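Just below is one structure, and these are the notes that go with it.
Every protein chain but one is kept in place in this view of the complex.
Coming up: subunit A.
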Amino acid sequence: MQMPSPKSRRWGDSLFRGLTFLAALGMIGLVMVIAVQLIRGSQLAFTHFGLGFVTGSRWDPVHGAFGSLPLVYGTIVSSLIALLIAVPLSLGIAIYLAELAPHWVRTPVSFLVELLAAIPSVVYGLWGVFVLVPLVRTALEPFLQRTLGWLPFFQGTYYGFGMLAAGIILAIMIIPTISAVSREVLLAVPNSQREAMLALGATRWETIKMAVLPYGRSGILGAVILGLGRAIGETMAVTMVIGNRPQISPSVFELAQTIASIIANEFSEAFDELHLSALVMAGLVLFVVTLLLNILARLLVWRVARAPEGVTRE
């Protein structure tokens, strides 16, 4: 066998390093290009409205008023509703699949959960319009108003369409992500941790609660952030069920609007320069909101991962 000379091996090493470095650099470049493009495109809107674009609460293309606060509100609230529903369900799925399910259940159910992630969002949207929205209007919203109607969140007319429907559809869309990643995280918890807890006389549930979940908490938080990222940027399914009215209302029954869905909705009809520029600036706001949330999430993961004091990871 022909052995490579030491020199050519060293050369291959630096070539490999150079290539991977370029790939990493390309990633940074891509983000920069997007940011620059968004900033340039939103110049006109910025000179017109300044910071009022972010604080203004009226979005009215016909009268040339563009305030994106209702869109930011809609984006964040719909995503929070999604998390509220999806996180407990996903954790339940992940715990069952990783810790409790017998083998013959584990594989097919895991497969089905991951299949959910592969359904195109427009299909979710269609299902939302024809199944979810009527269900929300005729059953869920009346029920919520009867039981929790004294809260400001559950008041007003039932449209079916609106913030609640958007939150639910988003929840269904992010459950596969959160549960699949959490399941992997739980499966990666070493058995020695489970056995340590079991050997103290803990039950299965106590073992999961006290040893398995704490060990995997930063990974689970990462899974939740991944789901949040998907919910914030989701466009098609949300557009189809949220009602597309940019307004701020405490009630989740009300119609609402998100940044992603208003861009998709109005981009094809935005003929005057200012409207177009306002949509690009909305995109910039979404970019910044996502960035801020990710930084916040990073900090949270970092904090959770290093507590308690003086931790050295295994």
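Keep this in mind: contacts are C-beta pairs under 8 Å (C-beta built on N, C-alpha and C of every residue); 3 or more make two chains touch, one makes a residue touch a chain; residues count from 1.
Following the convention adopted for this analysis, contacts and distances are computed from a predicted model.
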{"item": "Name per UniProt, for the chain absent here [options: \"Phosphate import ATP-binding protein PstB 3\", \"Inner membrane protein YjjP\", \"Aromatic-ring-hydroxylating dioxygenase subunit beta\" or \"Tripartite tricarboxylate transporter family receptor\"]", "value": "\"Phosphate import ATP-binding protein PstB 3\""}
{"item": "Residue of A:L198, A:L226, A:I248 or A:L276 touching the missing chain in the full complex", "value": "A:L198"}
{"item": "Selected from A:D60, A:E206 or A:E273 as touching the chain missing from the view", "value": "A:E206"}
{"item": "Chain not shown, touching residues in subunit A", "value": "102-103, 190, 192-203, 206, 210-211, 214-215, 217, 307-314"}
